[in-house]
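Every protein chain but one is kept in place in this view of the complex.
Order as written gives the chain letters A and B; numbering starts at 1 within each chain.
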Amino acid sequence: MSKINILKPNKNNLNLFLVLGGLFFTLGILDFCLNNFLEKNITSFLPGFISFFTPLIFGIIGLHFIRIEFSGIKQLDNLNKNINTNNFNAALSIIIILLIIFSVAPLLNWFILDANFVGETKEACTGGGACWVYIKIWFNRFMYGMYPNAEQWRVNLTFVLVLCFASAGYFMPLKLKKYLTFYYAVFLPIISFFLIYYLISGGEFGLVWVETGAWGGLSLTFIVAFFSLIFCFPIGMMLALGRRSDLPIVKYSSLSFIEFWRGVPLITVLFMSAVMFPMFLPDGTYIDKLIRIIVAITLFEAAYTAEVIRGGLQALPRGQYDAAKSLGMGYWRLHLLVILPQALKLVIPGIANTFLALVKDTPLIFVVGLLELVGMLNLAKTNPKWLGFSMEGYVFAGLIFWIICYSMSRYSQNLELKYKTDR
Amino acid sequence: MKLKKTLPQLITLLFIVLIFGFFTMNAQENMDTRGIEFGFGFLKQEASFDIQFSLIDYDGSHSYARAYLVGLLNTLLVSFIGIILCTILGTIVGVSRLSPNYLIRKTATFYIEFFRNIPLLLQIFFWYFAALRALPMPEDASLLFGSSFLTIKGFYTLAPVWINFDVFMISLVIALIIIFFFNKYAKKKQEEEGIQYPKFFISLVIFIALPALTFFVGGVDVSFSYPELKQLAKTAFTYEGGVGIPPELIALTLALTLYTATFIAENVRAGIQGVGKGQHEAAASIGLTPGQVLKLVVMPQALRIIIPPTTNQYLNLTKNSSLAAAIAYPDLVLVFAGTAMMQTGRAIEIVAITMATYLTISLAISALMNWYNKRIAIKEK
Partner (left out) sequence: MPDSIIKIQNVNKWFGDFQVLKDINLNVNQKQKIVVCGPSGSGKSTLIRCINRLEEHQEGNIIVDGNELNEDTKNIEKIRAEVGMVFQQFNLFPHLSILDNCTLAPIWVKKMPKKEADELAMKQLEQVQISDQALKFPGQLSGGQQQRCAIARALCMQPKIMLFDEPTSALDPEMIKEVLDAMVNLAKQGMTMIVVTHEMGFAKEVADEVIFMDEGMIVEQAKTKEFFANPKNDRTKLFLSQIL
C-alpha cells in the first residue's frame, strides 16, 4: 500500500494538487516576466539574492506538486515523464523555459516588431530593431555580386539549365543507366563548363563579357561549390581506385596525394593557388583567378571525396568483384560498369556531406579577393552610406546558409535511411 | 603478365615526374627572371614588423624564424584552448542529447543543428564584427567580479605575480610523481588484499595539498596585479596591469569551440548509444554500483567509439584556426604566410614551410591515433 504523503499527490487528491501545482508554476513564470520585461519585482520584500531565484523556486514547487507516477491522464503523464521525473530534472526544465522566454521576446522584437521593412535609405531605419531595408537594397549585390543588373538573367538561366542536366540522371531510362557514371563524371562537367563559359562569362554570341572579378554573391558560392563538386568527383574516384590498387607506385602516390591535401588547412591551399601557383607556370601565362580557385578547392575536396568513395568501395560485398571477374571483365570494365555505380549509390550521403562542407568552405575565397556572399557582406558594411548594419547582414547570410545546409543534411539523412531499408 | 603490372606504374611515374619537372623548371625560370634566390637564409633576417599578441618576447628586431615561432605558438594556443573547451561543451551536449528530459534533449538538438549548419568563417565574423563590437569602450566598462573588465578592446583581468614560482612548479611535479606511485601502490594493494582506496579523492587531495604547502614553508607567494584604467590621450584609454586578452582571440576561440563542439557532441552520443543496453543490465546484474558500471564497463567501450572521430575533429579545429587570418589574430598563417611573405616575397619557401608545419601536426596525430587504435582494439575472431 503506497504511503500517503502530504507533499505528493496520489490518485485521490490529484485535482487539488494539480491546481496547486499549476498555481505555483504560473506564479513563477509571472514573476520572471514581471522582473525582466516590466521591471517590477513582486518579491522585493525578500532579500535580493532570494528574490532573484523566486521564479525558479516557485516553478520547482509547482512541478513537484504535479509529479505523480501514473495518473491516467495522458497529457499529465507525458509531461511528467518528459520533463518532471525528479527535482533535478524539474529545475533544469524550468531554467530552460525561463531562458526561452528571456531570449525569444527580445529576438522577436528585433526581428519583426521593431524592425523596418519599408524604405530606400538609411534614414528609413528609425526603429530599434533590425533594418531589413538594408538587406532589401543590397539584395541584388548579395545574390549576384558586382554582376551588371541587366545581365543577371544569364546567371539564372545557367543555373536552371545546369540543374536540369544534373537531375536528368535521376530520370534516365533503364537502358541508359549503365552510362550513369560516364554521364556524371564526364558529360555533366563539360556541359556545365560550356554553359558557364558562354552564358555567364559571355563575350560571344552577342552577350556582353563580364569578367570573373565581378562575379560574386550567392551565385558565386553556387558556381564555386558546384564546379568543385562535379570536378572533384571524377578525380576523387580515380584517387580512391588508386588507393585500393595493388600496384605499389599507384597506391603510394594516391596515398601521399590524399594525405597531403587532408593535412593542410584550406586557407593555405588558397594562398598557394593565389601566390605560389603562378610561379609554377611559364612566365606570362595568366590563368583566371576564379579558375585557379576552383582548381585548388577541387583538388582539396577530391582528397576527402576519395576517402568517402573508398568507404563505399570497401562496403561492397566481395561477391560483386568475383562475379564480374568471372564474366571476363577487365579492371576498367569491372569498375566502371559494375562496382562504381553501386558504390556511388552507397556513398551519396557521404558526398552530400562533402558538398555541405564545400558550401561552408566557400567563404574562404575572400583571400584571393573574390567576393561571394560573406565577402559581399563585408564589403557592404564598409559602405559609408550604410554603416552600422553588420548585424543584419550576418543574420541574413546566416539564415541563408542555415537553410541550405540544414535542408541538405536532412536530405542526406533521408537518403541514408532510404538506402538502408532498400537493401 | 609482368607487363600488365609494370606498365600502369611506369605511366603513373612518368606522369608524376613530368608534372613535377614542369613545375620546377618554370619555378626556376621565374625566379631567375626576378632575381630571387631559393633558400632559407632569409629566416635569419630581421623581421621588422610587430605582432600584436605574442606569448614570448618579440619585437621588430627579431628574426623571421622567431616570428614563425610566435605565429606557431599562437596557433597552438588557440587550438589548445579550443580543444579543451569544445570537449567539455561537446560532452555535455552529447550526453544531453540522450536525456529522458524532453526539453533538455530538444535544446541540445537545437544547439547542434544551429551551429553546425552555419559556416565557421561566418560565425567568426559574427562574433568579432558584430557581437564583440557591441561591448563598451574601456572608459565605459563596468567592473566584473571585482577585478575584470569586458571591453571592446579585450577582456582585462588580474594577472598573477609570483614569488618563487619555480618552487611551486617543482612541488607540482613532485605531487604528480607521488600520485603516480600512490596509484600503483593502491592497485597492488587491491590485487593482493582486495582493499580499495578512494584513489581519485586521495590523488586530488595530494595534488592540492602539496603545492598549497609551499605557500607556508616554501616561501612561495602570489599577488595579483589588477588592470587599471589609464588615459593615453584625450579619447584614448587603455588598461595597464593585469593581463589583457585580445578580442581576436576571444572571437576565434568562441567560434571554434561552438562549431567543433557540435561534431564532438554527435560523436559522444554515438559512443554512448553504441554500448548496448544489455551491457548496462549485465553489469548491474552482477552487483556493480552505477558508478562502477560506468567506469568499468560502459566508458571503456564508449571511448573506443568516441575517440577516433573526435581526434579527427581536434585536427579540424587546429586546421580551422588558420581562419584567424580573417580577423587579424596573429596565428601562423597570418604572421608567416601573410605578413612575412608580403615583406620578403619568398612565396615558395614560406608557403612550403607553413604547409609542412600543418602536415606534420596532422600526420603526427594520425599516427598516434593509429597506434592507439591498434592497441585498444577489441579482439575479434
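We adopt the following convention: contacts are C-beta pairs under 8 Å (C-beta built on N, C-alpha and C of every residue); 3 or more make two chains touch, one makes a residue touch a chain.
Quick caveat, the model's predicted, so the values are computed rather than measured.
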Sole contact to the chain not displayed, among B:177, B:296 or B:342: B:296
Where the missing chain touches chain B, by residue: 190-196, 276, 278-279, 281-289, 292, 296-297, 300-301, 304, 376, 378-381
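In the analysis below, only the chains that are shown with their structure count from here on.
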Whole-Å gap separating chain A and chain B, where each centre is the average of the chain's CA atoms: 24
Footprint of chain A on chain B - complex, ascending: 5, 8-9, 12-13, 16, 22-23, 26-27, 29-31, 33, 100-104, 107, 113-114, 116-122, 125-126, 129-130, 133, 319-320, 322-323, 325-326, 333, 337, 341, 347-348, 351, 354-355, 358-359, 361-363, 366
Chain A residues touching chain B - in the complex, by the definition given at the top: 81-83, 85, 89, 92-93, 96-97, 246-250, 253, 259-260, 262-268, 271-272, 275-276, 278-283, 359-364, 366-367, 374, 377-378, 381, 390-391, 394, 397-398, 401-402, 405-406, 409
